[in-house]
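Excluded from the complex is one protein chain; the other protein chains are retained at their positions.
Per-chain residue numbering starts at 1, and chain names A and B are given in the order in which the chains are listed.
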Amino acid sequence: MEMSINNDIKARVPALLERVKEKKPLVHHITNYVTVNDCANAVLAIGGSPIMADDIGEMHDIVSMASALVLNIGTLNERTIESMIIAGKRANELGIPVVFDPVGAGATRMRDKTANRIIDEVKLAVIRGNISEIKAVSGIASRTKGVDAAEEDMLSSGNLDYGKKIAMDLSRRLDCVVAITGPVDIVAEKDKVCFVENGDKMLSTITGSGCVCTSIIAVYCGVTGNYFDAAVAGLISIGIAGEMAREMTAVSNAGSGTYREKLIDSLYLLTAEDIQKRGKVSCHET
Amino acid sequence: MEMSINNDIKARVPALLERVKEKKPLVHHITNYVTVNDCANAVLAIGGSPIMADDIGEMHDIVSMASALVLNIGTLNERTIESMIIAGKRANELGIPVVFDPVGAGATRMRDKTANRIIDEVKLAVIRGNISEIKAVSGIASRTKGVDAAEEDMLSSGNLDYGKKIAMDLSRRLDCVVAITGPVDIVAEKDKVCFVENGDKMLSTITGSGCVCTSIIAVYCGVTGNYFDAAVAGLISIGIAGEMAREMTAVSNAGSGTYREKLIDSLYLLTAEDIQKRGKVSCHET
Partner (left out) sequence: MEMSINNDIKARVPALLERVKEKKPLVHHITNYVTVNDCANAVLAIGGSPIMADDIGEMHDIVSMASALVLNIGTLNERTIESMIIAGKRANELGIPVVFDPVGAGATRMRDKTANRIIDEVKLAVIRGNISEIKAVSGIASRTKGVDAAEEDMLSSGNLDYGKKIAMDLSRRLDCVVAITGPVDIVAEKDKVCFVENGDKMLSTITGSGCVCTSIIAVYCGVTGNYFDAAVAGLISIGIAGEMAREMTAVSNAGSGTYREKLIDSLYLLTAEDIQKRGKVSCHET
């Protein structure tokens, strides 16, 4: 069935970008203070509307306005963890999709404990992380070093089956879409899997490319009830933007500072046609 | 009396920018973690000196050094709200101007409650917000969506009288300068009103242009006791910088990432002569 899904996705994703520009979904973020500005500008660039708020006292009101909710534990603390739980439960009550980024899961017991609490108490639409983070959330031991994927975990065309199995298993267990990002991205929902091969290695030279990816997935979740499509659309969008940014910086002797700016430019300039033409996605039903 | 005030302002504003570069006013910010870096760089770019601090334990010492204080509730929380009240009262004792940005007022009860507490307990020099925020602070129902002005509220040459009345009424009630930013900006102080038509629509594609505008107004409040002039100077400055940034990015296929950088460049390059030549302000006494 590969081709059919493949073609469906190829047909549906570009239309999703147009719906984003039309609907301007409001995405509520409870996220870290390191990359929060990048996430806000990325959401605006692609056509969404970001709102960052983390005080427990306004979680109900903010979530109620939102089209999607991002929970990112990059700089978690006792106060905001409670806000995440309250906001997540409220989003569940209202049927608002929750996208979870378990930043640094596997690195500390506090992050593992928090990630487990979130997946236990909140029904997720999508969970996105690098392979080490997703392994940690899955309860598989890993050697995460900080917030980057451990070397030996790195997904490449060589060990996709390994990542694919982890993603599918976690998807079945949590009944949500699982996205593992790396040299090749994997999106799984139960027995359905897509690989996305867009992207550029410069993305790993700036902070926040993972957080931004999660925010963009949330933007798409804000315009469709099909969260599998939303995750694929998010990965293709950030991947192509990463390629466009590389092309824009290729000429000058640019570095990661310029690349970061061009990534936002690329998200801003990204069109449905770019996705149609440049999207590299292959899907399977097993 | 239009021309007279108009001419006065035109003559005074350029001189204010030169006073900023000469005095380098220290502006204390208690602000949100989303756009705080943009505010700091914008204040430095135009010639001021920013200091961001929010622990209640050092509010007295920080405020005492400052030439102006910014209270921005973009990511308010229980801890920093108390710091804002303490800092605001201390600034009042010392005669230091307080500039308030009611980010997201109207969006949550917590923000409305906090905004009301601030205007009740702190004497403001200037309050700046979009039309939906100012309506909320005025106690007029609005349909704010997140932190952006509601569509139906948007000020344009079409409904300026409506915004003008709201600004003047709030100014009389709070005995402070009220600035409403939008396609056309309004500055009101009791019966005195100016419209500023500088600006560029790209400003709405980046996060923080509103916060930066508030910070720039505070920089000007740090060099003159005439807060009406300071507000007009801030709006003209950010508006012209927005136009210059657009011109700088017009050539390349730039997006919002490049625009954001050029906005800071423009604030850095802005001269008294630019303000003299490009400022679009018309004033009225009613």
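Assume a residue touches a chain if its C-beta (ideal position, glycine included) is under 8 Å from a C-beta of that chain, and two chains touch if they have at least 3 such contacts.
Values in this document were obtained by computation on a predicted structure and should not be read as measured data.
Student: Which residue from B:A40, B:I96 or B:A149 sits in contact with the chain not drawn here?
Tutor: That would be B:A40, which touches the missing chain.
Student: Touching the hidden chain in the full complex, which residues of chain B are there? Just list them.
Tutor: 26, 33, 36-37, 40-41, 44-45, 49-55, 57-58, 61-62, 65, 79, 248, 260-269
Student: Can you list where chain A touches the absent chain?
Tutor: Chain A touches the chain not shown through residues 32-35, 37-38, 74-78, 104, 107-111, 145-148, 205-208, 253-258, 260-261.
Keep in mind that, in the parts below, only the chains that are shown with their structure count from here on.
Student: Could you work out how far chain A has to rotate to sit on chain B, using CA atoms and steps of 5 degrees?
Tutor: Fitting chain A to chain B on C-alpha atoms yields 120 degrees.
Student: In angstrom, rounded to a whole number, how far apart do the mean CA points of chain A and chain B lie?
Tutor: Once rounded, the distance between the two centres reads 34 Å.
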